[in-house]
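The excerpt is restricted to a subset of chains, each kept in its original location.
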Amino acid sequence: MIFTARQIAGILNGTVEGNPDALVSTVSKIEEGVSGSLSFLANPKYTEYIYTTKASAVIVGKDFKPLQHLNTTLIRVDDAYQSFAKLLEYYNKLNKNKQGREEPNNVSPSAKIGSDVYIGAFVYIGENAEIANSVKLYPGTYIGDNVKVGANSTLFQGVKVYHGCVIGNDCTVHAGVVIGGDGFGFAPNAENNYAKVPQIGNVVIEDRVEIGANTTIDRATLGSTIIRKGVKLDNLIQIAHNVEIGENTVIAAQTGIAGSTKIGKNCMIGGQVGIIGHLSIGDSVMIAAQSGIGGNLKDGEIVQGSPAFGVGEYKRSYVVFRKLPELNAKIAELEKKLNETIDRRP
Amino acid sequence: MIFTARQIAGILNGTVEGNPDALVSTVSKIEEGVSGSLSFLANPKYTEYIYTTKASAVIVGKDFKPLQHLNTTLIRVDDAYQSFAKLLEYYNKLNKNKQGREEPNNVSPSAKIGSDVYIGAFVYIGENAEIANSVKLYPGTYIGDNVKVGANSTLFQGVKVYHGCVIGNDCTVHAGVVIGGDGFGFAPNAENNYAKVPQIGNVVIEDRVEIGANTTIDRATLGSTIIRKGVKLDNLIQIAHNVEIGENTVIAAQTGIAGSTKIGKNCMIGGQVGIIGHLSIGDSVMIAAQSGIGGNLKDGEIVQGSPAFGVGEYKRSYVVFRKLPELNAKIAELEKKLNETIDRRP
């Protein structure tokens, strides 16, 4: 889509200085501006770039006073950053404003489909599934039997939801995510091999959850694996059977949480963290990247290491770890000196 | 599906106490029972819940004697746990009892398809592929040219099997798994960039293997990457080219095994473990989560750490690691004291 500076000023309730017919078709950082891009200046640190930017238009605050000649068109608004964010939101929605039903698809006649639902090509919707209003199912999404997807949720291309799982309202699930695969439950039997424990629970994802690409969330053995309201999961995360993650907890990429562990709300968990099963992690816990959690954690703990302990202590231990060879040499020297001292005693 | 307590008693060869028409449509843990759910009581630790559970029916052993009033219907059987497990198995099969051929699909005329095969919508089956009896291919599965899938195996939605790979009987492959992608083989050339080494081997998966969601198994450069009978792989695991994993070995999520490493049978490998290439890992080896394996391991070794060594030694070293700052201070103090002692010598 192409807009003129005048149109953008109209959307943002701002005013144009320069060429009102300047055309923009994309957005850029001010220091990376190209012809046809729209940028913004909010942080004074970047002011110098406005005199050299190749962006065709720049959103600025009403107080901005140019000190040199400008080659770009200005769009003046009350708050440059907020206006730009608003525009991004608008632009983003235009890009993701898919509607209607594309062919071919395979939707069970017994499924209930709300109004304003986007069903992309190659979407599969199983028996008795319920898709609420304004849901977007991108091409290749698989919705198993008896699955429920709440209003305004978007499932991107190739998301796979096994039978009986529930997704809340206003969720965003990125491409390749798998929800509801069997948990990793096997009981050793007499012949020294493993019999599968049937996994008949489901996954419940509450409202406003976002899940990153290719993340996997296993169904519960019995009951539900639960992802509470407002949780944000990054890409390639593994959530095992019967895990529960509390409200507004944020987890970075490639972290894995083993079976039946319960995590509190408002936690921040770094990337590549491993948490063993059957633990209880409190609220507002912070876990450094690559840590291994082998025991329960209380509200507000901040930990690091594998196994993890207090982040300050970890850092102090690690400082000494780095100079262990010196320390080792010093101990040998001390030993030698001490023995000499003892030997020389009269 | 909805069952009455009487019907369930019939399936389990048990007897009803209470309302034989009580309706159940799901199962639950006894402490999480809701109206319409069926539960069971096997562990005496949970006996207290039977008096307050909201489950509509509970399976109990023939010796259970209620000490208070019950609001739920009892189904008496010889062994409550085994009966419940049997029922789960039955319920599970009902849920996964897909049959027939859904449209649209794309099956090569040269492919051989056995009897009782489920071919979901958007399934692709390449030239000369062989799909044995009672295989289930869920929607969106991709079966490349010349692939063989053995009897009774289930490939869930969106599994992708590259050309020439072989899957045995009674396997379960979860959504998003990729089997037979090219191994990571590149030879640096004169221009300081990398030429690809052609990867023309395949992947062979033997019988009774289960593979978790979004796991990737690369084809061999030459020969086969082999997953032996009864192996269980969790989600998001990486198996590189020419790896071989022995019978009944179990590997937890997000572990990665580099090229040409051979792993013995009956091993237990934790989550997020990394194993470098060209190693030989013995039988019945146990590797703690997040460990890094940089050398061969003998039968029965139990290791931890990155790089890993004996699990007991690792734990003892780690105890000292945690108090390294104190140790460091103590050494400084010893040094000072010793120097004073030496200085004060007459």
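In order of appearance the chains are A and B, and numbering begins at 1 in each one.
In the analysis below, a contact is a pair of C-beta atoms (placed from the backbone, for glycine too) under 8 Å apart; a residue touches a chain by one contact, two chains touch by 3 or more.
Owing to the predicted nature of the structure, the values given are computational and were not obtained by experimental measurement.
Displayed in place are 2 chains, all sharing one sequence; the entire complex defined by the structure file totals 3 copies.
One rule holds in what follows: only the chains that are shown with their structure count from here on.
Between chain A and chain B the centroid-to-centroid distance comes to 24 Å (mean Cα coordinates, whole Å).
Partner chain A is touched in their complex by these residues of chain B: 27-29, 32, 85, 88-89, 91-92, 95, 102-104, 120-122, 138-140, 156-158, 172, 174-176, 208, 210, 212-214, 229-230, 232, 234-236, 247-248, 250, 252-254, 266, 271-272, 289-290, 306, 318, 321-325, 327-328, 331, 334-335, 338, 341-342, 345.
Per the touch definition, chain A reaches chain B in the complex via residues 104, 106, 122, 124, 140, 142, 144-145, 158, 160, 162-164, 176, 178, 181-182, 184, 186, 192-194, 196, 198-200, 214, 216, 218, 222-223, 236, 238, 240, 254, 256, 258, 272, 274, 276, 290, 292, 306-307, 309, 313, 316-317, 319-321, 324, 327, 330-331, 334, 337-338, 341, 344.
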